[in-house]
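Each remark here refers to the structure printed beneath this line.
And then chain A:
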Amino acid sequence: QKSTEENTTEETTLSGQIQIDGSSTVYPITEAIAEEFRAVAPEVKVTVGVSGTGGGFKKFVRNEIDINDASRSIKDSEAEQCKENGINYIELSVAYDGLAVLVNPQNDWVADITIEELKKIWEPAAQGAIMKWNQIRPEWPAEEIHLFGPGVASGTYDYFTEAIVGESGASRGDYTASEDDNVLVQGISSDKFALGFFGLAYYEENKDKLKLVGVNNGSGSVLPTMETVANGSYAPLSRPIFIYVSNKSAKREEVKTFVNFYLENVTSISEEVGYIPLPEAEINKQKEKFNSFTAGSNSTK
Partner candidate 1 sequence: MTTAINIKEESKISTDEVENLSKTVKIEARNIDVFYSEFKALKDINMNIYENSVTAFIGPSGCGKSTFLRCLNRMNDYIDGFKMKGEILIDGKKIYWKSVVVEELRKQVGMVFQKPNPFPKSIFDNVAYGLKIQGVKDKKFIEERVELSLKQVALWDEVKDNLKKGALALSGGQQQRLCIARTLAVEPSVILMDEPTSALDPISTAKIEELMFELKKQYTIVIVTHNMQQAARISDMTAFFYMGELIEYDSTKTIFTKPKQEKTQNYITGRFG
Partner candidate 2 sequence: MTNATKNRLIDKAFLIFGILATLFGIVILCIFIGNIFADGISRLSFDFLDNLPSRKPEKAGILTAWTGTLWILGLTTLVAFPLGVGAGIYLEEYAKKGWLSNILEINIANLAGVPSIIYGLLGLEIFVRIMGLGGSLLAGSFTLSLLILPIIIVSTREAIKAVPKSIKEAAFALGATKWQTIWSQILPASMGGILTGVILSISRAIGETAPLIVVGALAYVPFVAKSPMDEFTVLPIQIFNWVSRPQHGFIVNAAAAILILLSITFVMNGIAVYLRNRWQKKVKW
């Protein structure tokens, strides 16, 4: 609070426009930061879109936006296009997004699940083969298993397949997908034999409708919490999320201030909107990275 007030008096002179677009996963954090930033620099117009990470990068490589919210790292093809268009950029991680594995509250047989079991369920070979709960663990009921997950175009899906199956985009196809996680919440909460995964934030808001499943990566069942994600014990189902800033934009005073403000406040904000903050040290590293980036791009002018 205090620092915000100090900033206000310091920087009222700033003006201009900052255009941000990209992933809907990162959107809540960026939106919250932008909202706070209004108090610091009311003259700077910050807009945030949700075209998806890919859609955001499409604009980013054309220099149509200043910052892209990304729930995954930039792809080679996208990086190449940046190069072609003479755009230098920096990737800053801002928080973790934990993936929660969930079942229906009426499900009284699952308490935890191992990575191998998840892989067995989700790998491409499982399609049409693993159809019943008892195929996973014999003591589980001989009922059909109904799978729910984010749409295949989402970064969350990419990450999950990468972490569990070992290859991004490799999974069975016969599960119910939706881009809208609320829809998944609805699906799992109305189906006793459901199993699904999505962002932790949606679980936090719907605790009464869902049952969280512990993930066992060899060292015992771990539930995703602030600590377990931040200290890495909830591996591998937590991923960092990023913002990308282009060098041209970073030269602009209002963008520089905004990004610094972002890194300064993201710890408290991400907790508030349901994400898991980076450890202190990691944040500091991002700050340094950004400082040297701006310094670097200024000198190459």
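By definition in this document, a residue touches a chain if its C-beta (ideal position, glycine included) is under 8 Å from a C-beta of that chain, and two chains touch if they have at least 3 such contacts; residues count from 1.
A quick word on the picks: all candidates are chains of the complex that A comes from, given by their letters.
Keep in mind the model is a prediction, meaning the values are calculated, not measured.
Colleague: Out of 1 or 2, which chain touches chain A when the complex is considered as a whole?
Modeller: Spelled out: of the options 1 or 2, chain A touches 2.
Colleague: For chain A, which residues are in contact with candidate 2 within the complex?
Modeller: Touching candidate 2: residues 19, 21, 24, 27-28, 30-32, 34-35, 38, 45-51, 59, 64, 179-182, 185, 199, 201-202, 204-206, 269, 272-274 of chain A.
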